[in-house]
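Only one protein chain is missing from this complex, and each of the others stays in its spot.
As written, the chains take the letters A and B, and residue 1 is the first residue of each chain.
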Amino acid sequence: MGQLLQYGINGLMAGAIYALIAVGIVSVFKATRVVNFAHGYLIMFGAYFYFTFAVLVPQAAWAPEWLQSWRPDWMIEMREGLPMFSPLAAVLDWLANGPRILLGLAGALICNALLGLLIERTLMRPLMGQSVFAMIMLTVGLISILSGSAQLIWTSDAEFVPALAPNTPIRFELFGQMIFLFGADLANMVIALVIFAAIVAMVRYTKSGVAIRATAEDQSTAYSMGISVPKVFSRAWVLASTTGAIAGAILATRNGISPALGLFGFSVLAIVLMGGLDSYLGVFLAAMIVGVLEALAQWQLGGEWAEIVPYVAVLLVILIRPHGLFGTREIERI
Amino acid sequence: MITGNLKSSYATDEQVLNNRWKRLFLWLCIAGLGLIAAFGNNYIILIACQMGIMLIAVTGVNVVIGYTGLMSLGHAAFLAIGAYAVVIFHNAAGAIIPESLLTLAAIPFAVLVSAIAGVIVGLPSLRVKGLYLAVATLSANFIVLFLIEESFSAPWTGGVNGINTPTPNLLGWEMDTRREQFVLIATLAVLGLLAAQNLFRTRVGRAFIAIRDRDYSAEILGISLYRYKLISFAISAAYCGLAGALFAYFYARILPEQFELHLSLMLVAAIIVGGMGRTMGPVFGVIIIVMVPELIKVVFGALAGGGAELAMIRAPIQEIAFGALIVGFLLFEPFGITQIVDRGLRALNRWPFARG
Partner (left out) sequence: MLSVQDLHLSFGGIKALQGVSFTARRGQITAIIGPNGAGKTSLFNAISGFYRPDRGKVVFDGQDIFALRPDRRAALGIARTFQNIALFRGMSVLDNIKLGAHTRLGAGVFDALRYFGRAQAEELALRADIEARIIDFLEIDHIRKAPISALPYGLQKRVELGRALAMQPRLLMLDEPVAGMNREETEDMARFILDVQEEFDITILLVEHDMHLVMDICSHVVVLNFGQQIAEGTPDQVRRDPAVIEAYLGAAA
């Protein structure tokens, strides 16, 4: 039982990150009707950008000392004499990394946003109004381009990247069981959930959210009603690539950086379809369910089994409910 | 200009090769294959075999994506099934069936197993369309590879380390050189292509196209969507199974990683480049998809002379080129090379009276 709780919580933390990745796929789909098969590779770029600005740039010869490690006098004073695993020490170490974490996040956000814009402008926009099949296949082609480019640009081996939050171990008791987690994981989950909620609120309550929903409903009508559909498209792609940047940064701290990060996109794609493509709520639930199931599979069956959980889950859900858990079923008019 | 196209019977009007130029073209192609088999050097034979195997698989993918309009991103799974089916069949039945008949039994077995797997993977197509199906097949790809790699199947499949493959033996003819195997591959590829062409002259193929173009309208004509979608999946999986079987015979060892998503994407890329829903589409597509990386290899070889620095960046560049091919064709020539060829032939046909 204690184990179950522990793995369940681990699963929820992983699920939150899935949800953050999924939000990018869902937003692009809602606005453009295109399912981005290359989203995982956008995330991989986010991770590499974070790595570049949080590790490579501060290491450069021309970078100021404090960027690499910020240690004002008061911090050195406080740090002295603290035991190995003290939470305060973890917080101070994190603060010392603060400048490069911020630089890394900012760099990843900006660069990924530009990348998203570039993709939308040069590749997706010319196909606007054409068959969705072509647009989806285009994202499939994008997979190879992005993954090849990443290998060309970042030839250096994966290195340790600073975590987004103090990585202090946390222990607490829940229903009489000791639960053990890392502070960074908890913070990642909170970041993911906050961003997810913010985006849902944005789409639901703001003007540009209405524009996205109107475009999703009927592109040409939205266009003729004065909604700038191309702008909606770019916004959706920027939204996807920036959330992807944060997800990439988180994944980089959790799993390390490698071209294999792109594969995350496929399992999240499965999750998105399982949830229902255009339903944030459904996708959120699916992400959490898959996160927990993966953690349980890892616990009971081993790591390889965890990898195929999303694919098995999506197949089962699709067979029973073809449009996902909460997806809208399109009524066909004949 | 092609003249004298008057027909005097419906039978001649229904012919596919309805003028002598087309017939000449077919015979020239077959003669070309014969020349390769007789005089091609090892490198040419190797490339031609790769193309032949790919061609069979892509012809199958064309049936399901190009003609039936069901998007699939998981056809590498059927190649894997076909390849492993052959190896397992050889290992299991080797003691019972005489050596000279083993291959003749193993290939149909692989095709059959793949076709059955195709029906199973195709089941979601009854409920979902378009991209749901793409993801369902993609999932199937991951799951099939997982099942091959898992420890419970390792005794038969060799798990992640792969397994050695047998040499084909046709009625005592042991095909232990690539040149001999090329004969087998080329024959099956040509037959496969002709069979696919035939399919679309009859009610079965027409039903596929009807489902692609307007499924409710197909249903009203009495076409059972359930049955024909599954048939389409089964046929395409059977083609891929055949390709997989030849793949297993061709290489000394097969590994699960050879059948990963990348291969599925390559199959799809080939029909996008070649032209979806056209008989010659797979042919053009496979030539490009196989040749472009080879050309890059040759160029790099000339530039670097084997330098390690440049060799490092060759693989990423090949990958980018592959993606750029898909993207470029979708943006600028969405109907693929067949469209370019059609345009050229039309212009040629009207020349010198009109251009274009």
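The working rule: a contact is a pair of C-beta atoms (placed from the backbone, for glycine too) under 8 Å apart; a residue touches a chain by one contact, two chains touch by 3 or more.
No experiment lies behind these values; they were computed from the predicted model shown.
K.L.:
Please identify which residue in B:54, B:163 or B:235 touches the non-displayed chain.
P.N.:
Candidates B:54, B:163 or B:235; residue touching the omitted chain: B:235.
K.L.:
Check the options B:150, B:180 or B:219 and report the residue that touches the missing chain.
P.N.:
With B:150, B:180 or B:219 as choices, the missing chain is touched by B:219.
K.L.:
Would you write out the residues of subunit B that touch the absent chain, in ascending order?
P.N.:
The missing chain touches subunit B at positions 10-11, 13-14, 195-196, 198-199, 201-207, 209-210, 213-214, 216-225, 231, 235, 277.
Basically, only the chains that are shown with their structure count from here on.
K.L.:
Could you work out how far the Cα centre of subunit A sits from that of subunit B, in whole Å?
P.N.:
Here subunit A and subunit B have centroids separated by 36 Å.
K.L.:
Can you tell me which positions in subunit A touch subunit B when the two form their complex?
P.N.:
Touch list, subunit A to subunit B: 35, 37, 123, 126-127, 130, 132-134, 136-138, 140-149, 151-152, 155, 266, 269-270, 273, 304, 307-308, 310-312, 314-315, 318-319, 322-323, 332, 334.
K.L.:
Over in the complex, which subunit B residues touch subunit A? Could you list them?
P.N.:
Going through subunit B, the ones touching subunit A are 71, 73, 123-124, 127-128, 130-132, 134-136, 138-140, 142-143, 146, 149-150, 216, 261, 265, 268-269, 272, 312-313, 315-327, 330-331, 334.
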